[in-house]
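Partial complex: the chains shown occupy the same locations as in the complete assembly.
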């Protein structure tokens, strides 16, 4: 992917939110997970380095299904400004799911862990920003 | 509602996020609230049991209005893949709001508590998933 939207230089994004159940086993720290996700997003050529903003939200109160099985999940939401085509959006989601998937281990008893990424477009026409300082 | 979207078998969802102000009085634990919500969603026939993923986020820093009254609220966001019709989406939201509403008590001085549910569609064409382990 090439960086072909210079107007985005004025509109800092993307925003990535990674929700992760507290029983999820990672091969690294959450900070390192964010580093990997940010590096993957930077490699797309779609974003400026300082603009990629990510966070982990650890879920301590969660339920998966109704059977009270020992299950874990990771769900990421990637928020980008609208205007990119579907293939680009899908590729961005794949970059994120692959970065996360490499760092997630199966559950203690070998259970599967669902890793999902939802790509959401933010409305460019009504997006507001303000840079403080500098 | 019948389960009529076999393609969803490959795309685990829904995701339910319940934000709850810390002063909200429940008749049960947050885990039990999630159990009830998941059971309600399962009863719709729209989803597979292991795929219903819910969490509570307790809000400790919040404000409702500008009058500093003692107010509480619960706001749920139900994320489902796109393609279901409006009647189905509304019915899913109703199932969730009813499940939550049964578990919420009025405030300590009898105040009303606003319980709301927003149904959001996730773009199927760009949704990414990876199953780790199994």
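Note that the chains are named A and B in the order they appear, and that numbering of residues resets to 1 at the start of each chain.
Assume a contact is a pair of C-beta atoms (placed from the backbone, for glycine too) under 8 Å apart; a residue touches a chain by one contact, two chains touch by 3 or more.
Everything quoted here is computed from the prediction, not taken from an experiment.
Asks: We see 2 chains here; how many are in the full complex?
Replies: This structure file describes a complex of 3 copies of one sequence.
The rule is short, and it goes like this: only the chains that are shown with their structure count from here on.
Asks: Taking each chain's centre as the mean position of its Cα atoms, how many Å separate chain A from chain B?
Replies: A distance of 21 Å separates the two centres.
Asks: Can you list the chain B residues touching chain A in their complex?
Replies: 12-13, 15, 30-31, 34-35, 38-39, 42, 49-58, 79, 122-123, 125-134
Asks: Can you list the chain A residues touching chain B in their complex?
Replies: Those in contact with chain B are residues 19, 21, 57, 59, 61-67, 69, 71, 73, 75, 86, 89-90, 93-94, 96-98, 100-101, 104-107, 110-120.
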